[in-house]
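What follows is a single structure, written as structure tokens, with notes after it.
Note that one protein chain of the assembly has been removed; the remaining protein chains are unaltered in position.
Letters are used for the chains, namely A and B, taken in the order the chains are written, and counting of residues starts over at 1 for each.
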Amino acid sequence: MKLVIVVVQDQDSNKLLNALMEHNFRVTKLSSSGGFLKSGNTTFMIGTEDIRVDKALQIIRDNCKSRDQLVAPVSPMGGNADSFIPYPVEVEVGGATVFVIPVEQFHQF
Amino acid sequence: MKLVIVVVQDQDSNKLLNALMEHNFRVTKLSSSGGFLKSGNTTFMIGTEDIRVDKALQIIRDNCKSRDQLVAPVSPMGGNADSFIPYPVEVEVGGATVFVIPVEQFHQF
Partner (left out) sequence: MKLVIVVVQDQDSNKLLNALMEHNFRVTKLSSSGGFLKSGNTTFMIGTEDIRVDKALQIIRDNCKSRDQLVAPVSPMGGNADSFIPYPVEVEVGGATVFVIPVEQFHQF
């Protein structure tokens, strides 16, 4: 048995939760926030048999991998028009930090 | 030293917390929610000496064991009376998922 602890950005969290549940992983969601300037994040705890750890990692990678996204420019509202960027900008979104922790005993009562 | 991580249903969480504290366990409560259609849940982290792990498990089992509960029927309020069940229904409530994790170092500052 392993405990997989995953921290992902909020925008990927529902997609990841659904994908994990579709594959019958048992998931608990903790409210969390990042220490960096990132947007809000979510921490999942997944309890799984050793043999299914790789599958969990694959699902996490598929749903949360860090990637570039085009963001539409925001038009200036009474702001400084000089700093307005009139074309989409590429920003990095997503990403997951994953810890696989050994479990000495697992019980369900 | 072990870290015992327990996920229980909200309805059992105060009872469990009180029972653990009565037996001098040190407990931290995290806000969490289940990945399944269950009602809200609570995650506890309990730091304990190896020798007291069995006692913690016994307290968790005694206070949170999955059991059947009779739920009084809700009378239909302008709803479809055809689907009204006029007798109590047995539903499964409670239950606890427990992970016992090894601790390499423990400090109190």
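Quick note on the criterion: a residue touches a chain if its C-beta (ideal position, glycine included) is under 8 Å from a C-beta of that chain, and two chains touch if they have at least 3 such contacts.
The structure presented is a predicted model; accordingly, all values stated were derived computationally and were not measured.
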item: Touch list for chain A against the chain that is not drawn; value: 2, 5, 7, 30-36, 41, 43, 53, 57, 60-61, 64-66, 95-102
item: Chain not shown, touching residues in chain B; value: 1, 3, 17, 20-21, 25-31, 44-45, 47, 101-109
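Simple rule for what comes next: only the chains that are shown with their structure count from here on.
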item: For chain A paired with chain B, centre-to-centre distance based on mean C-alpha positions, whole Å; value: 26
